[in-house]
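Missing here: one protein chain of the complex. Every other protein chain is in place.
Note that the chains take the letters A, B and C in the order they are written out, and that residue 1 is the start of every chain.
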Amino acid sequence: MKLLTFILTLALWFVFAGRVNIEVFLLGTIICSIISLMLADNGPKSVQMRSATKDFLLKTYYLFLVTSAFINDVFLSAVRVSRHAFEMKPSFSPQIVKLKTSLERKSSTEILANFITLPQGTLGMDIDISNKKYHIHWLDVYSEDQAEVKKAQIRKHEKLIAKLFD
Amino acid sequence: MSRMNAMFKKLYKLVLVVSLAIFLFIVFDEIHNLDNNSKRYLSEHYISEGVQETGAINIVTSVLYDYRAFDTLGEATVLLTAAAILSFLVPLGKDKMLGTTFTMIVSQTTKFFIPFLAVLGAYLILFGHLAPGGGFVGGVVMAVIPILLTITYRVEFSEYKFKPAKKKLAEDIGAIGFILLGLVGVVTGSNFLANGQANFGPGNTGELISAGLIPFLNLMIGIKVGAGLAIIFNSLIKEK
Amino acid sequence: MVYFILAIVLFAILTFYRVMKGPSVPDRVAAMNAIGVMFLLVLVLLSLYFDRKVFLDVALVYGVFLFVNVLIMAKYFTKPEKGEVGD
């Protein structure tokens, strides 16, 4: 995990510096090793390097899937909300709903919350730690069938994240 | 009548802001169109020859740490005094504060966020003579890390991670190192805090190791500002 | 290119109406967040328009400070007195 933090921070250092030199490389190595030694227990605990390289390739594939689904959903829901904005008389029926998850680790729960906050016309409001329930504010739910369809979409994301991080 | 009065008050504020904007516009236009060359020969000199004399691309940095480095020392002293007096005068007893309690989503995000923030601060400090940034901005970005720890967890965790004695030590190291680097100029036979005149090997302009003493001065100011702001924020928080 | 920048600034001014009018504190904070992101986009477009590549750092630091700003404002605004909250 410290190794992963080191690699990520070194890549970020090169992107910031904008040039590839021997001096930049030496200075970046020193600084990133100090940072990853000092602050690594605050670092990303979610992705652990305990598995083999083949598994690692599979995980990058899943990461790509998750980000593409994320951006796609952002655009879809943005189109839906902007259509509401230009109506002559804005008409929606908001509701507050509780949803239970089955994810175990803390960080995967957080990433699912990010997934809920941006896409799908919803907004994560609160979270119970003991019961693992989200309180969600939905924008347009007219009947219970639609709610079930949307819940099924969230379940799909949950399976993807569970494959990636658990 | 009272509604009339309130509306008049609102209008008065608006007119005040607009007239201030017009006044500033006229003043800056006047400064921009100044024909008299004798009034701005100094800035002409800085702009035209600052890069060759100091070796730093960023002109603001070359003014702050070379031509007017003594003023920078004064500003640093102000911060040092403020941090010391605040940590003396603010009472130690802490009370519970009203406010929002954050959920664990925020804390997980800050955990993920902190090492990259540290890299950003280090980049801003060390590349201060090539890119916009420098000691003050980089120090503020470094000070954001204990502030984030304070507002997502609590004061005790932040002071357990970064001990107050160590922060005080870092601030002192910054202040003393700045003065010692200034004394190097005296030893080699020129003024206090001299950099460009004393020829400390300006190097090739645009590379990482260049511009003489300026990167080291940036480093000292960055350490000092970061530690000082963290001390000030943590001693003003009264949350339990 | 210039028209895009002017249009984004115009949208930011439109959003500023919510900051002035907004009946409560969270409205104002949300509108401030939107205005901040819009000005970040303006900074990126300006740095490409004037061809000064180093000014992207300013946009990056601006984004970080915006996030910390919203966190601190949301943490330390407390519940108002009676009758102050509308809506």
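In this section, a contact is a pair of C-beta atoms (placed from the backbone, for glycine too) under 8 Å apart; a residue touches a chain by one contact, two chains touch by 3 or more.
We adopt the following convention: contacts and distances are computed from a predicted model.
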{"item": "Chain excluded from display, named as in UniProt, from \"Methylaspartate mutase\", \"Acetyl-CoA C-acetyltransferase\", \"Multicomponent Na+:H+ antiporter subunit G\" or \"NADH-quinone oxidoreductase subunit H\"", "value": "\"Multicomponent Na+:H+ antiporter subunit G\""}
{"item": "Chains in view touching the one left out", "value": "A, B, C"}
{"item": "Hidden-chain contact residue, picked from the options A:Ile7, A:Ile30 or A:Ile71", "value": "A:Ile71"}
{"item": "Touching the absent chain when the full complex is considered, from B:Val51, B:Ala83 or B:Ile105", "value": "B:Ile105"}
{"item": "Interface with the undisplayed chain - residues on subunit A", "value": "12, 15-16, 18-19, 70-71, 74-75, 77-79, 81-82, 84-86, 90, 92-100, 113-114, 117-119, 121, 123-126, 137, 139, 141, 144, 147, 151"}
{"item": "Positions on subunit C contacted by the hidden chain, ascending", "value": "4, 7-8, 11-12, 14-15, 17-18, 24-27, 29-31, 33-34, 37-38, 40-41, 44-45, 48, 53, 56, 59-60, 63-64, 66-67, 70-71, 74, 77, 79-80, 85, 87"}
{"item": "Residues of subunit B (touch criterion as defined above) contacting the omitted chain", "value": "99-103, 105-106, 109, 112-113"}
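Please note the rule applied: only the chains that are shown with their structure count from here on.
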{"item": "Geometric centre distance via CA averages, subunit B-subunit A, whole Å", "value": "33"}
{"item": "Of all residues in subunit C, the ones touching two or more other chains", "value": "57"}
{"item": "Sequence positions of subunit A contacting 2 or more other chains", "value": "16"}
{"item": "Residue numbers on subunit A that touch subunit B, as the complex places them", "value": "5, 8-9, 12-13, 16-17, 21, 23-24, 27, 31-32, 35-36, 39-40, 42-45, 106-107, 109-110, 113-114, 124, 126-127, 129"}
{"item": "In the complex with subunit B, residue positions of subunit C that touch it", "value": "54-55, 57-58, 60-61, 64-65, 68, 71-72, 74-79"}
{"item": "Subunit A contact footprint on subunit B (complex, rising order)", "value": "103-105, 108-109, 111-112, 114-116, 118-120, 122-123, 126-127, 207-209"}
